[in-house]
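Take a look at the following structure, please.
Here the complex is missing one protein chain, while the rest keep their positions.
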Amino acid sequence: MLKLSDIIKQIKPPENVPLMVGVFLTPEELYHAAEKAMDKGYKGVDAITPFPIHGLDEVLKIPSSWLPYATLIAGVSGSAFMLWFQWWTSSVNYPLNVGGKPLFSWPAFAPIVFEGGELLGGVTTFIVLLITAYLCRPRALIKNPLEAKFTDDTFALLIPISKENNQQDVETFLKGVGADEIRLLTV
Amino acid sequence: MSTTNVYQTEAPLIQETVTMNKVTETILAPTERLPSNGWWAMFLTANGLLLIGVLSVAIQMWRGVGVWGLNHPIGWAFDITNFVFWIGIGHAGTLISAILFLLRQKWRTSINRSAEAMTIFAVMTALVFPLLHTGRPWLAAFWLLPYPSERLLWVNFRSPLLWDVFAVTTYFTISLCFWFTGLIPDIAAMRDRAKGKIRKKILGFLSLGWSGTMTQWMHFEKAYLLFAGLATPLVLSVHTIVSFDFATSIMPGWHTTIFPPYFVAGAIFGGFAMVMVLLVPMRKLFGLEEVITIKHLEYMNKIMLATGMMVTYAYASEFFMAWYSENQYERFIFSNRLTGHYWWSVWLMILCNAVIPQLFWFKKFRTSIPVMYFVAIAINVGMWFERFNIIVTSLSQDFLPANWDFYSPTKYDFGITIGSFGLFFTLFLLFVRVLPTLSLAEVKSILVKPAGEKHRKG
Partner (left out) sequence: MSFHNDKITQVIDPGPWKIPSKVTNLFIAIALFGAILWVIGLLTNPLRAWSAYLINFLFVYFLALSGILFTAIQYMTNAKWSPVLRRIPEGMSSFLPIAFLFLAIFWLGIPKLYDWFDGWENFHGLTSDIKRSKVTWLSQPFFSVRLLFFLAIWILLAKWIVANSIKQDNAALPHLTKFNTKLSIVFTIFFAISFSITSYDLLMSLEPNWFSTMFGVYVFSGLFQSGIAAITIIAIFARRQDALPLTIKGHIRDLGGFLFALSAFMSYIGFCQFMLIWYANLPEETFYYIKRTQEGWWFITLLLPLLKFVIPFVLLMPSQAKKNEKLLLFVSVCIILGEWIDIYWMVLPTHFSKITLPGIADIGGLLFFVGLFCYTAFSFYKKHSMVPTGDPKILTSLNWGA
């Protein structure tokens, strides 16, 4: 189940802490390294991959997204609004007999009720994705911290350096799991 | 038991030699070099067609819709035929991106991007026609803006034509969001490879700052799944509502309950044919044969065969029910379709939609590019005439014989039809130049041996 703290975490942009980057050449190596990193108890570990690796988010214990809830609520509200609106325009604001149909003719209102839910649900999904995936942030728009191979065919494990995650310790760990290249990234 | 040796090992969709790096190079290459002569030739031809359309529309705007061949009983003809045709074309894209995604069909990854782009352009093309059909669309501003009750009377929410407005605009918006969401990681890949400063800046903005972290991917995948879930009923609803434009009336040949699923099946059928028409030259021109293989095309042909059978079923059930119901108007319109004034267009439709696709029963034809190209074009012709038949034959001879008249298109009708193809191809050709025609991330995720040899140690 979703916790409120997860939602807040997903809205708040990540803090700019120095990251230790371990570069891997195959998804398998990255996956196993991620498992070991979690076993070691590192906090806030993330990865950079050119394509989504299924199951890696569970390994890294990334809290699951609250997107579906937003979509559901928006979709239901969109439908409810269009149902109310069609009733109000056709039966209250200007009641008009069209083709002998009842003023509130629900079968004829159903298509727009459906479309209203779709429209609001879909647009909300898009907007909420921008928020939760830290997209459209001014800094990120201008600057990308890594080079082309990370959107091409190379994988990276990111371990933030903090009080709990000691820099020396992380470096030896990444060497131990066979990272192809290790570097420190300060954003 | 010695059955172990019969277990199938699946042949990969894409050959093992294709690495992740090769995927990136192959797909992004066309966007990073100057266009070839072949592209210019196609682009200029499409522009020429578009010009014919623009001229026809300009003259129509100047002189009014009277330049079309519409007459008293036939108030809808080429305009609405083209509208329904293009809306239908759009359905294949969403089907491939949403329904096949939910059904976990991996082969979709090579064709979904271009099919989705095609959807958006087809819907844009379609939207031109209702606007043109109103004659002087700018006058609508008086009663539609700022909200549609400017003359104190609300729009009629019980009217299928209004449902259409909601359905098509929703479909366009959601398809655009879906398509753009899928593009974000790929634009980021283009940005990272970009050489020029301005190019890098533009792509940087379009990629919305994507960096490919697992957190982002997790949200991205969730959103993609939600979009697929939303788009699946949406795509069915759009052509359903288009079919309501006809089926809610009492016009013989229009009012029949099978119209909604029949229209949807027909839309997917015609849409796949159009994807084929676009894909075959595209993969040749841009050297994408390794990622869009014959196997992908064969799967598409199978879907065309299946949906073609569904359309044939709908034709049969309409004719059967007209005969069975003992309703004289229904019977007249259906026998009139086969033998009346428009017999040639009805038989052309049956030939193109029900007979020619049967070639795909044979593997030899399913995997032959010339044959599948021919069938795809035939299906497009057939589906255009299907809409023409439904609209024009029913309108021309309805309940009152005194009302009957026939329709003959003018050069302006042909002009806007040709122009719509010009608009569609122009937009598509621009798309293949500037954006990745395949989804990089999705193709990479289905590769057999995703890691590139070039980086491998030792």
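Going in written order, the chains are labelled A and B, and every chain counts its residues from 1.
Here is the rule we use: a contact is a pair of C-beta atoms (placed from the backbone, for glycine too) under 8 Å apart; a residue touches a chain by one contact, two chains touch by 3 or more.
It should be emphasised that the depicted structure is a prediction, and the values quoted were computed from it without experimental measurement.
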For the chain left out of this view, which of B:134, B:249, B:339 or B:403 touches it? B:249
In the full complex, which of B:240, B:293 or B:307 touches the chain missing from this view? B:240
Of B:313, B:347, B:374 or B:406, the one touching the omitted chain in the full complex: B:313
Residues of chain A touching the missing chain are 27-28, 31-32, 53-55, 68, 72, 99-100, 107-108, 110
Sites on chain B contacted by the missing partner chain, in the whole complex: 1-8, 10, 102, 104, 232-233, 236, 240, 244, 247-250, 255-261, 309, 313-314, 316-318, 321, 323-328, 331, 445
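Quick note on the criterion: only the chains that are shown with their structure count from here on.
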How far is the middle of chain A from the middle of chain B, if each middle is the mean of its Cα atoms, in Å? 30
Over in the complex, which chain B residues touch chain A? Could you list them? 19-21, 24, 149, 152-154, 156-160, 162-163, 166-167, 169-170, 173-174, 177-178, 180-181, 184-185, 188-189, 191-193, 204-205, 208-223, 226-227, 230-231, 233-234, 237, 241, 244, 440-442, 444-445, 450-452, 455-457
What does chain A use to touch chain B in their complex? 10, 25-27, 46-53, 56-57, 60, 62, 64-65, 67-68, 71, 75, 86, 89-90, 93-94, 96, 98-99, 101, 105, 108-109, 111-112, 114-116, 118-119, 121-123, 125-126, 128-130, 132-137, 139-142, 144-148, 150-154, 158, 180
